[in-house]
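Every protein chain except one is present and positioned as in the full complex.
Right after this comes subunit A.
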Amino acid sequence: MSFFGFGQTAEIDIVLNDAETRKKVEHKTEDGKKDKYFLFYDGETVSGKVNVTLKTPGKRLEHYGIKIEFVGQIELYYDRGNHHEFVSLVKDLARPGELSQSQTFDFEFTHVEKPYESYTGQNVKLRYFLRATISRRLNDISKEMDIVVQTLCTYPEINSSIKMEVGIEDCLHIEFEYNKSKYHLRDVIVGKIYFLLVRIKIKHMEIDIIKRETTGTGPSVYHENDTIAKYEIMDGAPVRGESIPIRLFLAGYEMTPTMRDINKKFSVRYYLNLVLIDEEERRYFKQQEITLWRKGDIVRRSMSQQATIAAQRYEGSNPEPTSAQAKEETD
């Protein structure tokens, strides 16, 4: 802002040193739009240049200091005023003085800790950004540049299956099984539902993926449930002894890794909801939490290689066609 054309103002531009090579990913903004941002991982260095361009050539820009910050913060939508910063780094670029011409400043935040993944949710937002500020007497000039951080995991050492018998006494007994308890975001949920007792008239069965975002603590805890997926796995009435297979590909759904108690501010958890619906539209359901994690993009095998591996698994099974497919011994 300049008074009646007097005074000088400037434009700030932040450019990363590896802007050409660094990968960009899509990330949802608060109003639902999708934008692309530079992707960073924990421990990576964030370095670049701050370009300060004077608007009116010839005039000097007086300032009380120029700095750049790297900030990681959590913002609860119902409490906008309070930003909870869990990462806050500052680099001074220029001492108080004046700029007589446009100038470029180098900066580097070495091996920055980025402990959490960027998340834009229904009631909470976790974001990382660079903010360059020119402090002035009346009003500062600043520019923010958001980046996206993803947290990667490797295959969990222990990944037991989920197997349980549930039901309503004397009416419906089922045994459900999911092959793992921890799935990566492009994984496949393989499972089965085995009917032990069916005294109700079932019309169909589906499996839903529910995302639950929890914000707040103590008495003011708030859960926001969102059904990410609904997938029908059975149409018709089963009888005792029948096994219904489940094969649900997660790559088709927009999900984040499971986030537990992030900085004691929020959680994002995922549940599989098995729902049976009877002839009178009554719903019987069983919810089970699963852990989602993000797998790093390691060297991908070619499509033909992947197809060969998959085919070998299926062909290697019992040549006698039976109702149950035997699982091949793993190499």
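Everything below uses one rule, namely that a residue touches a chain if its C-beta (ideal position, glycine included) is under 8 Å from a C-beta of that chain, and two chains touch if they have at least 3 such contacts; residues count from 1.
We adopt the following convention: contacts and distances are computed from a predicted model.
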Candidate names "X-ray repair cross-complementing protein 5", "catechol O-methyltransferase", "Snx12 protein" or "Transmembrane channel-like protein"; UniProt protein name, chain not shown: "Snx12 protein"
Touching residue (missing chain; options A:Lys55, A:Arg247 or A:Arg260): A:Arg247
Chain not shown: contacting residue from A:Arg22, A:Arg199 or A:Lys230: A:Arg199
Of A:Glu11, A:Glu113, A:Glu165 or A:Glu279, the residue in touch with the unshown chain: A:Glu279
Among A:Glu20, A:Asp170 or A:Asp235, the residue in touch with the chain that has been omitted: A:Asp170
Residue of A:Val71, A:Val190, A:Ile210 or A:Ile277 touching the missing chain in the full complex: A:Val190
Interface with the undisplayed chain - residues on subunit A: 154-155, 168, 170-172, 177, 179, 186-188, 190-192, 194, 197-201, 237, 239-243, 245, 247, 278-280, 282, 298, 300-301, 306, 309-310, 313-314, 317, 322-328
